[in-house]
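Before anything else, here's the structure in question.
Every protein chain but one is kept in place in this view of the complex.
Chain naming follows the written order as A, B, C, D and E, and within any one chain the residues start at number 1.
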Amino acid sequence: MEVVTFGESMVLFYPDATGPLRYATSFRKTIAGAESNVAIAMARLGHSVGWFSKLGEDEFGRYILSVIRGEGVDVSRVLTDSNRNTGLLFKERFGFSNPNIYYYRKDSAASRLSPEDLDASYISKAKVLHITGITPALSTPAQEAVFEAIRIAKENNVIVSFDPNIRLKLWDIETAKPVLLEIASKADILLIGEDEGELLAGTNGPEELAKTFMSMGCTTVVVKLGKRGCYVENTDTKDYIEGYLIEKVEDTVGAGDGFAAGFLSGILRGLSLQEAAEYGNGVGAMATLVSGDMEGFPTYNQLMTFIGKRGYIDR
Amino acid sequence: MEVVTFGESMVLFYPDATGPLRYATSFRKTIAGAESNVAIAMARLGHSVGWFSKLGEDEFGRYILSVIRGEGVDVSRVLTDSNRNTGLLFKERFGFSNPNIYYYRKDSAASRLSPEDLDASYISKAKVLHITGITPALSTPAQEAVFEAIRIAKENNVIVSFDPNIRLKLWDIETAKPVLLEIASKADILLIGEDEGELLAGTNGPEELAKTFMSMGCTTVVVKLGKRGCYVENTDTKDYIEGYLIEKVEDTVGAGDGFAAGFLSGILRGLSLQEAAEYGNGVGAMATLVSGDMEGFPTYNQLMTFIGKRGYIDR
Amino acid sequence: MEVVTFGESMVLFYPDATGPLRYATSFRKTIAGAESNVAIAMARLGHSVGWFSKLGEDEFGRYILSVIRGEGVDVSRVLTDSNRNTGLLFKERFGFSNPNIYYYRKDSAASRLSPEDLDASYISKAKVLHITGITPALSTPAQEAVFEAIRIAKENNVIVSFDPNIRLKLWDIETAKPVLLEIASKADILLIGEDEGELLAGTNGPEELAKTFMSMGCTTVVVKLGKRGCYVENTDTKDYIEGYLIEKVEDTVGAGDGFAAGFLSGILRGLSLQEAAEYGNGVGAMATLVSGDMEGFPTYNQLMTFIGKRGYIDR
Amino acid sequence: MEVVTFGESMVLFYPDATGPLRYATSFRKTIAGAESNVAIAMARLGHSVGWFSKLGEDEFGRYILSVIRGEGVDVSRVLTDSNRNTGLLFKERFGFSNPNIYYYRKDSAASRLSPEDLDASYISKAKVLHITGITPALSTPAQEAVFEAIRIAKENNVIVSFDPNIRLKLWDIETAKPVLLEIASKADILLIGEDEGELLAGTNGPEELAKTFMSMGCTTVVVKLGKRGCYVENTDTKDYIEGYLIEKVEDTVGAGDGFAAGFLSGILRGLSLQEAAEYGNGVGAMATLVSGDMEGFPTYNQLMTFIGKRGYIDR
Amino acid sequence: MEVVTFGESMVLFYPDATGPLRYATSFRKTIAGAESNVAIAMARLGHSVGWFSKLGEDEFGRYILSVIRGEGVDVSRVLTDSNRNTGLLFKERFGFSNPNIYYYRKDSAASRLSPEDLDASYISKAKVLHITGITPALSTPAQEAVFEAIRIAKENNVIVSFDPNIRLKLWDIETAKPVLLEIASKADILLIGEDEGELLAGTNGPEELAKTFMSMGCTTVVVKLGKRGCYVENTDTKDYIEGYLIEKVEDTVGAGDGFAAGFLSGILRGLSLQEAAEYGNGVGAMATLVSGDMEGFPTYNQLMTFIGKRGYIDR
Partner (left out) sequence: MEVVTFGESMVLFYPDATGPLRYATSFRKTIAGAESNVAIAMARLGHSVGWFSKLGEDEFGRYILSVIRGEGVDVSRVLTDSNRNTGLLFKERFGFSNPNIYYYRKDSAASRLSPEDLDASYISKAKVLHITGITPALSTPAQEAVFEAIRIAKENNVIVSFDPNIRLKLWDIETAKPVLLEIASKADILLIGEDEGELLAGTNGPEELAKTFMSMGCTTVVVKLGKRGCYVENTDTKDYIEGYLIEKVEDTVGAGDGFAAGFLSGILRGLSLQEAAEYGNGVGAMATLVSGDMEGFPTYNQLMTFIGKRGYIDR
């Protein structure tokens, strides 16, 4: 596998209408999961990608497995836990702000991911290990698994990519901060939103943030600036890369994961930091064109067309 | 209130089609709960009924509250727990047998019901307290709440009605048996399925079962025999009461709760044991005519018509 | 036009599930109307048919018009009333008996049909005028329109066909009886259900009924016997014609209208009474194979295949 | 009850798509009714509220009853009429303007509300009686019921609140005007839209309108100015209270009823006229955030958050 | 018939959500066809219109027939081909641009339309024959049928109206250009989009385009300018006619066909070129107010209201 990633994916239930969930009469089912989003996006861009997690031995776990496998991601290392459920979440949309989330993931199968669940040989053969800050929030063993995976990666010269993805519904900032900073300090590539960066680093502005994280040990820092694009910096170069103007955003969920996938794809293809950032901006923008987390991720050809035309997509 | 009952009600999600849940694309939402079913059925029959539980401070809890209140049940004693979710369940139907159930109720708000949650004055003014064997399976405090409620009832000459409703997904039979037998021994009215009875009492046949439970202290025992009707016995009389022939059963879920409601209605109206059993048979049969747990419960007039015509319903 | 008919057609709303209507969340819209059913069935069998009514100047009226016109029925004589609504009905299904009906047709546009709404020249050029007993139940002017149409038909040697279709939700039997008997006495062809016949004629059995109605003036009497088929009698011949065995009846609504259409088609094609009855049995049986009033009516070729194979349909 | 109100509530059918209703294939069912909207909104804000009406003895009436009861409104005084239907309405939406409405409410059960249907003791114990101008448009007895309710209220020092809600589909302005003006002249609190005011009073501008209505006898006049907020005046004070800016209005239906509920809640809580107007603006604005008449009404805590943040809602 | 037109209509399947079609779970069925759109729009405006095509002897063909007939269009000349399917198309919408189209129309029944399928007497009695540039793209015989129909029309002084409707998915521009120019040169009325005109004529700007096409033989040229309206020119007059401002466009599909229908209606009513163009602008604008190709076409009264109020529609 070129890329390996792991973390919790859940079944996501969407109500049929906006407004308080108690008035919704029916719900559609899909999947959600930051790491599986990145995996799917990269598979669609043509990379070999492995994703793993721990799923309940139930229909929801089987559903998640078949969707991710169906997208062409290697799921050979997925584990199951016969004593725990697959996690769920419900979205409540008001049409004017971010949706409310109702989680049913406490003590889920995935929350029991632990260092023993890692296949060291699988990780060590990858070129990139992608980690998010959601997994260490799930449980102590899950946190240990993250650090063990990073240890294996670094021992084997696998690039460690990290997206903090701060989730304050899962842990408070005081608990999260030291853990996420420690992971960031071990990461080769840090992909971080501007707000997140300020929360973690206590400094302001893309360039200050990059400086701070590079001084901790990161070799590449990408500060995501939403529709404005991103700021990238490594030891050789630094630049602002402008984003794509999307007239009608359908759904911003999945844009950050798409950015990560596009950026890592560029890196794996040996492009410059600026070009990789352009890929990240492109995949992120295209994800917002379609409702749903991962439905809008492009193939490589679609991405090239989009980038080439600066935002016009001809599928 | 003539009747008071309590226990966990959950949001129930139905898939749009039969078959494995992973292939279902959408789900309808309704509510499920043995005690609220009995409460709703009795309210529809014209009784004043109070039901209480502990709900999450979430949209699913608000939904359950408004549905049960909408059916005319007093919900003034319902409590909420801001730290726990309202429980959920999913049904998987194959069209040829009982549905599979997937629970998301572990550590739910309702599982934290405890003796302190009881309003002694509310219970003590009721004529009947109806208890099921599901509540003591939820947690130790919930079990204590059941025994405390029974204590309050007995101290105030409130009739204690008990339906064991054995749920082997929630506890194993070894754990369940002594608890359920202890509750049964304190109950005035025991409503029990023949299979359940054999599991608990270790004896066979309606009459043997009645004998066993009456020797434990019950004053009235009703052994439910499915479509064959029921066997009733108290210190004065005993009888088999034939059931209603339903040509096209839509859904048997709710039939047992309907039976309990019909029987208790008869008792509250001062009818003979045989007549009360007839009411129980009638409401149970009518529940099977309609898909859904509680949609098929009749009004008093509908029940009279149904019983009068021995199974023909003219709504 | 070979056939002219008129009467009220309404928008019919079907709930998405069986059970009490208050629990239904959504409703599908279609149309209902005994006379338009006959018209559509005959158009599908290849006859030129005209149907008229009075519709509200509203979207529901426009809907009815386009559906019936879309089926190939001439609607050039349809009128509108800008002060009254198009009638509606809702069906409540329990899966075990006939549905409950909720009408919203009181003082509807169609209930104001009156003798002035008749185009005498249109009726007088038809070969058959088909009348049902629903129209005279709608209002006094509608009743007068029925008698006037019959008068025009008889004056011009147009065959008058009559199906009483007794609707006790619209009028009581005391009011209905003399009116329906008067119409029957003026009809050339009477198509009547056995139960209806007994209600109107006070006699029992197909042969007695035929005798009674022929003594009133009918030249042809068809007593419909449900799945057993029918009994036919005219001045020359009489016979029982066996029905078709349908293993899985989807919906019996529309079967009577289908029978009428099939029988009249046979008559218009110059077939024997027995053959026309066979056509009636066939179209009626085929209507029950499909849910919905008129979706199951066959083309002539389909009917021939069905009859030829005694019940097997190869569409 | 702190508040008592009464009037017609109907079952509302929404098409599944925008455009002419004849092309809609399915319809969702919900309820509509200005007075029940106010009752539900006030119950959600924490007040004890009673609403009554006359419903058909049909499934649609039972549905309305359970929804309103489910929202926590006292429905103990609701009556039924076994000879009349519950009223219906259909909405046709074009996405660019107010929806078209198709009523099926002529001679409905609620239109037969009459003075005898009033429970004088129930009204006399309330703090506020809320009346709309829809009820007197339904029929002569309904109009008499309105005047009788006002008489009872005034005799018992119950505050009379009045929202004209002019419905020109139910009566013409010539008929409506004297009736509505007479009610207005008897009301303590008049809540009126600017356009409505001009139609009734023949004067222009909020201040002129307030002057006119106060000279008729009102003690408090609130002129609603849509998104601009409102103008309030009583014998002590007068003020313009700015409205909330809502970026993405989902549905304005229910905003006026929400305003009334918020304003009356403020009055009942003993707030200043300005503060009560702020509550009215807040509830009205929040109603527009959610599709549906009453789904968007806030709890007291939600309202406080919304007002505190001048428009930002954290549910 | 005042107007005769012909061409392929297909069953159109809409996914239930935006985004790539492979994620859509269900599809709604409707019809699509430029010529049938014009026919339906003109029928709704009060003209007698005939449309014909060749349909498969299948359910999809029967569906198309009943929809178009239901709209009041004469379909008496429609033919069927028992060896070929009715064509289909699927739309994939992204919410930000024109939908992608997936055709299943190769070798469809309609693609086999040929000169022998024309009823010369039917065409020769019309006032207007309306042709689109889609039909000649379907096959050689279909192209021949177009030229033969034009020949018949011209021989009988029937006005030939032509809308090129260039479809580059069906043929390439090199093949299309000479054919469409030849048809244009024979047309009396040419209705052409500005972009299309440039593609065909190689000149720019409405006036240049009109000049070019009039020099080829057209007597009336209408250059459609989208929301800006249109430019019209004939031998007597020329003018720019401003379009209608539509705040919220639901769907632009059908606007061009609506324009054609409105314009031809004006011509048939004997209006000036400017007035006819105003009608065209009006019907085209109204089509965009409603999702769906033909649901938004107005009646004559609705068009008059819309035009009279310069864009405000009161249905």
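Note that in this section contacts are C-beta pairs under 8 Å (C-beta built on N, C-alpha and C of every residue); 3 or more make two chains touch, one makes a residue touch a chain.
Model, not experiment: these values are computed from the prediction.
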| item | value |
| --- | --- |
| Candidate in contact with the missing chain, chosen from C:Ala210, C:Ala255, C:Leu289 or C:Leu303 | C:Leu289 |
| Residue among E:Ser26, E:Asn98 or E:Ser215 touching the omitted chain | E:Ser26 |
| Hidden partner chain, residues of chain E it touches | 13, 16, 20-22, 24-29, 58-60, 62-63, 66, 85, 88, 92, 102, 104, 106-107 |
| Touch list for chain C against the chain that is not drawn | 28, 246-248, 250, 289-292, 295-296, 313, 315 |
| Touch list for chain B against the chain that is not drawn | 17-20, 23, 25, 92, 94-97, 100 |
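Keep this in mind: only the chains that are shown with their structure count from here on.
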| item | value |
| --- | --- |
| Interchain centroid distance [CA atoms averaged], chain A/chain B, Å | 46 |
| Distance between chain centroids, defined by C-alpha means - chain A, chain C (Å) | 64 |
| Multi-chain contact sites of chain A, meaning residues that touch two or more partners | 20, 25-26, 28, 92 |
